[in-house]
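Of the protein chains in this complex, one is absent; all others appear in place.
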């Protein structure tokens, strides 16, 4: 090409250990695995046309995570087309290399992940307000989409403000946002098009009834609406991120129908013990382990979150003896950053379940105690 | 390596919308999807040894499209080994980022796509004549191959002349060619090794009978020959491309055998409204949309094509009530090129079908009205 052309090649590799502690119930297999292994090709053509191609080779699979064109006409108006993250969940929108903990929390189970669509977006008011507005195929909660099984499409919108970005006070690192999606979804026996939720340990937590006939399978049948108030505060070495996600879907089982709502929220925070400034982006150690005597940075993190499933789902649409009405999870973590690009992590996460039929809890969904480790390089 | 080494990294991403207009018959699902998302690694070692590696991550799948070594001993003699496009169809051999319309036309359904093989090729007479001659595993019509299910191999050859390349007249942009493949194919119940054809909308148009026994399944049994006269004319802002593809395969059904021939042809043309010169390669806007006041280039395109299936196929080898004897398709399209690397497209394509049993047409193969959109970045 004879136009100006900038290409950046980046990538990351995360090697995780996942161990079930006190695992008398054999909830899962202890293992080492590649959580993510991504090649990231980004560039700019002619000064204003960005592209990104990022396949992920982790977990023994391959998928394209990001593949898009982004035409930045002005800072306030850009048009993006391709496959990318749906602008809804705050934790989900952050790079997985920079999160407080190894795995995403409960609210991220309720947001659509990556989807194919077209989106206008931009920043106004000196960067203090950003917006996204797009149309997408309509991925299910917690799922990616490479196409659609139904004609209906989803609209997603998000507003995010950093009102004190240009100031110097304690609220300089404050961000507050509101995001939502709207759409219609009509499922079928072959593709029910309803969401189900799993724990961090990979166990099914909430699932609507499925069978071999229309009369025994819950299918989507009407409006799907999600919304999410969200915010963060970064102040010196401390950080706090909070979000709520509410997801409602009209469903039908034979002649019965209902609007079922799942709600999740969490608060996650961190503190950099070595004193570096915490940011939404990459943490940069003041004294990296590079042979000059530094040791890098150390951060502690903690999270608490809940997922509440609609009481109206039980017993008609979901089994009261196999699904959680309330899931609670807390986690603590330690991160060591020898350099800005390398990170070693250890987390402990405990998840407990309350079932509609209290007696069923111990048998169907025993508490989950998970030890997670990670060796990460992100360049 | 201590040799001279040139590496070029390129890629493209195409985000398509596909909508069935007036779709009372529910012929397909309206959707957005990644048509192609490709990373393209090309280079030259020691001045004469080229390589190319190009995986495609589009449509929720991954496959290597091109992977080859090309040893250019002289301009007239190069040896290429690996997986690459079989030199047969003219439209198929062009980069999909530069085609007149969003999707390939009917003749491209009859040509083998990418195959593994070894090929000699070169240019003689000052570039006015180019040739390709290769041996391949033998992909089916419209299919890619990563290996072979039968011992038989295919030979492919193509001659293409640009007789007035060095002149200055109206025929400077004229190209004429002839290509063919020869091979033997012996199918089996498990792998019948016979071609079937689909419409642009993805619906099956022609398919030979398949069953659960040898006596009810049509299999390849002998010579497969394809040939294709082809040509183009590029003149100022106008372009015209025409090709015919004929594909004949000896088949057998129990004791009955026949040589079945499918034939397709099309004419496709374009006109650049903003006056830039049309070429076989990339269109370059004279005034790109880069903030300096330009708007880019605009091109209109149109296509008409037909696919004729062998009358002898009916009713013994193919059902006369479910397959088209003649398929006709016309399409119109509009392309906007803000820059040479970015393209937005909208197409309308209508396909109609004539069945041997005329009464069956409406029910089995209703007319298809397709609206196709594309956002493309190719760098």
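So that you can tell them apart, the chains are marked A and B in the order they are listed, and the count of residues begins at 1 in each.
One rule holds in what follows: contacts are C-beta pairs under 8 Å (C-beta built on N, C-alpha and C of every residue); 3 or more make two chains touch, one makes a residue touch a chain.
Treat the numbers as computed from the prediction; the structure is a model and nothing was measured.
Asker: Of the residues B:68, B:309 or B:337, which one touches the chain left out of the display?
Answerer: Checking the options B:68, B:309 or B:337, the one contacting the hidden chain is B:68.
Asker: Using the touch rule from the top, list residues of subunit A that touch the missing partner.
Answerer: These residues of subunit A touch the chain that is not shown: 9, 11, 13, 15, 29-34, 37-39, 55, 57-60, 62, 284, 288, 290-291, 338-342, 375-377, 379.
Asker: For review purposes, identify every residue of subunit B that touches the missing chain, sorted by number.
Answerer: Counting only subunit B, the missing chain is touched by 1-3, 5, 7, 9, 39, 41, 43, 45-49, 51, 53, 55, 62-64, 67-69, 71, 81-83, 116-118, 135-137, 146-151, 153.
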